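For this depiction, one protein chain was excluded, whereas all remaining protein chains were kept in their positions.
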């Protein structure tokens, strides 16, 4: 984010948030002029922000047409899960093999934080889940892996927000992290990999079921 | 590439090429003013192109400092191979399961093309290798997988150019594609996956050996 | 405490790259006042050189005040006319080869590399035959190195582009060539025009892309950082991105801009605009303030396309048209464009000496071929492979222009066709010079920037060959120019094709035309009365058009700045985006009942049970898409109109159009 002007950064964050939280609906036409007025940021900033969002896959440009909020589909969900499940599993395996003492301390701190969060606080649980995956990605010591997973996490977010009101298993899913952490701490790569694969897959399965009903 | 001005596109291609072909050396300082003069393209175009290259990981911005051509390291190579081997393998597996008749026809056409290339023509072999991987990525029917692999391919290119003069096995590596294609055509997912993993891994191993000598 | 600055209003820079001249002008966008204008020679080998020169001539003191640059160009039209487009492989899917060939429709494809394959759909969008993808890929593999781009047109692809899309996917997996798909350029159903349009578009892609980069580069040199627009063939503007994707839409861009500029400068809403350039003269009609547009699809160099463009006629006649002596010893004017001898002699004094020397040889009645010169325009790149003959010729021309007879002698051949140098002319390594109307103007003292002596000498030489006085030669040439233009005007405005100007034609049409021009009949006079004025555009407009207007009994209007009206027109247009969506029925298996309706866009297909729903969806989709595209193209508050046109039984074309003035803020 270093080459980016500060107001572009602001526009990017605000637009990204609107898209992820579905305030800008999937498939909606993007009117730069209007957004610039709404956000009260310069047209340049908004335009630059949209470029970044397009790079993230959250905005689409059709060849001869305008800019749209990328639509969501079950197909996307399936493809994301197909990628994330093996990569997160690989990540957990590598983390079990490579995590440094510092990284284990981070995982322990996250676990500690988990104890302080109410099961009903889905916002914080959601955030914690993200941190947990990031921490494991860091412990895997492969920057490409970490970047890739971060990108996919971003793309998944919107689907999750779509499903969120009906997700029942969030606390349970986050609970899984505790087992995984134990495996990583113990250096049990096989177990870490297996747990992670199940964790990611079962979460996607649930989201998929909810969205299948919603999106028809 | 849709939101990008045409002269930016030009600058991007030219700069990317210079970086990949090592004409802009790894670690070199990037002087936008100078590049703008050299390429005879507007400062805006060059600046935008550099942003894209930074996104590709080919240009680095240090926190309080200037822009540099990203350095290369054996560590990068190792991390890339760690990501690419399982992903390409997954890709081959999915392709074996999902390739349509059209996609098999493309693979057959690439095979046909291969027959027309001399073993000494490393430039074309290199290009063909890229196409082959792209075709399999397409046949896997997962856009995220395809995008990810394409990004990694781009990052690997520079390392390969560094090693290229000494790579002996390029024709053999490309030859491997023929076996892989047979496996994909036959729908033998296990075999396709295994062959791909070996193909990618052994190529990386060779490049690694060469670069280990070069980079010390 | 405040000292206000003098206000700098938003300025726009209009540029027109014509066949001979590149014009530029700077306009105050709000007051519509032309602040500065300039003309340079067009440098075909690299248009950016002429563009840089013309921008330099404008003396822009505050590049930041320029909020838009807009450019019209005959680049596409010229590239097609001169066969300088890139080489295209045209893949025809589901076309009936026999039918096409038997009606010689293949001659309309605008490329010699066309190939037929199984596949395509029927008029209900159902697959006619399976796609022969393997065959296509094999062909593409075999074309490696022989073509620079590919065009794909599948039968009934606007109804169902599936085969084109599949070909795109597969072919782009095996090669890097740019690929143009027919259905993306036209939703109309004429399969031949679609193929032609796709092929032409493919042949122009790289050319227009280079052009846009060159203009951007010229802008960068002058520190102009503003949106760049390109004039479409109908006079509206599109962003440079769009233009680079759909170069065919720039066909007729130059003439359309002239027409718009002429209207703008004259303030006249109904007129015939005649733009006299160095290479061509272009005709367009202005009605109710709008350029007439042809719905049928523009024709360029005999290729009928599916491109909506200004309805115009371009004739190969201009200030630099070659005046040559045919085998029948008749003078002809055009269609070739050459460098005027007055200019060549001005650049190379030995040419002037040689011509005056020749003119003094009163006994020599055969020296007309000596008026044709070849010369080196710019040195070929060192890397360029040259034949021994080409090297020999270039060495011979190294010290200056040589006349064609001298060249033939040196090369030891009898006819220029024996020297294989077309490619060198094409690449503007070599150029030709000869006698032109521009030379006549020199001789007449009406326009004399270059060597008058050379022009006079050349006329003397040519007159001697014809046993005529130079004045008579001039008269003949001007009469011919006048006749050619009047003929074009009459044909264009009437919409009736005139009989060709063949000698000894005895048709009534020929007679009437001749008589109306020359009033030869002692008893029966005929006259043309054009009921609208002629707006003359271009530097030589007055010379060429005064007599035309007289013959047509109308007024010739030469508005201020008419020399650069095309550049004015480049910025006077609105940004426009159009979109068409097809709605057509899905038939039951037996093909007897309509069971649903498809809504087909470039990118996908939706299905609706009821026609009304399908049309409503198509309407709103079309509206949204044009709006999005217009916003992205920089239109300010674009206005959208949607119309539904019947397109055969139970089928509809839903067309949307968004138009708006350019948004002149920094993007």
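Labels for the chains are A, B and C, by order of writing; each one numbers its residues from 1.
One rule holds in what follows: contacts are C-beta pairs under 8 Å (C-beta built on N, C-alpha and C of every residue); 3 or more make two chains touch, one makes a residue touch a chain.
Note that the structure is predicted; figures quoted are calculated from it, not measured.
Enquirer: Need the list of shown chains touched by the one chain that isn't shown.
Expert: A, B, C
Enquirer: Which candidate, A:110, A:125, A:145 or A:180, sits in contact with the chain we can't see?
Expert: Hidden-chain contact among the options goes to A:110.
Enquirer: Please identify, in ascending order, the residues of subunit B that touch the omitted chain?
Expert: Considering the whole complex, subunit B reaches the absent chain at 29-33, 43-44, 47, 61-68.
Enquirer: Counting contacts across the full complex, list the positions on subunit C that touch the omitted chain.
Expert: Listed in rising order, the touching residues are 1-8, 11, 26, 35-39, 57-62, 64-65, 67, 223, 225, 563-564, 665-666.
Enquirer: On subunit A, where is the contact patch with the chain that was removed from view?
Expert: Residues of subunit A in contact with the hidden chain: 2, 5-7, 10, 36, 40-45, 101-103, 105-106, 108-110, 112-113, 116, 131, 134-135, 138.
To be clear about the criterion, only the chains that are shown with their structure count from here on.
Enquirer: Taking each chain's centre as the mean of its CA atoms, how far is subunit A from subunit B in angstrom?
Expert: Whole-Å distance between the two chain centres: 26.
Enquirer: When the C-alpha atoms of subunit B and subunit C are each averaged to a single point, how far apart are the two points in Å?
Expert: Spacing between the chain centres: roughly 41 Å.
Enquirer: Approximately how many whole Å separate the CA-defined centres of subunit A and subunit C?
Expert: So the centre of subunit A lies 52 Å away from the centre of subunit C.
Enquirer: In subunit A, which residues are in touch with two or more of the other chains?
Expert: 61, 63, 67
Enquirer: Scan subunit C for residues touching two or more other chains and write them down.
Expert: none
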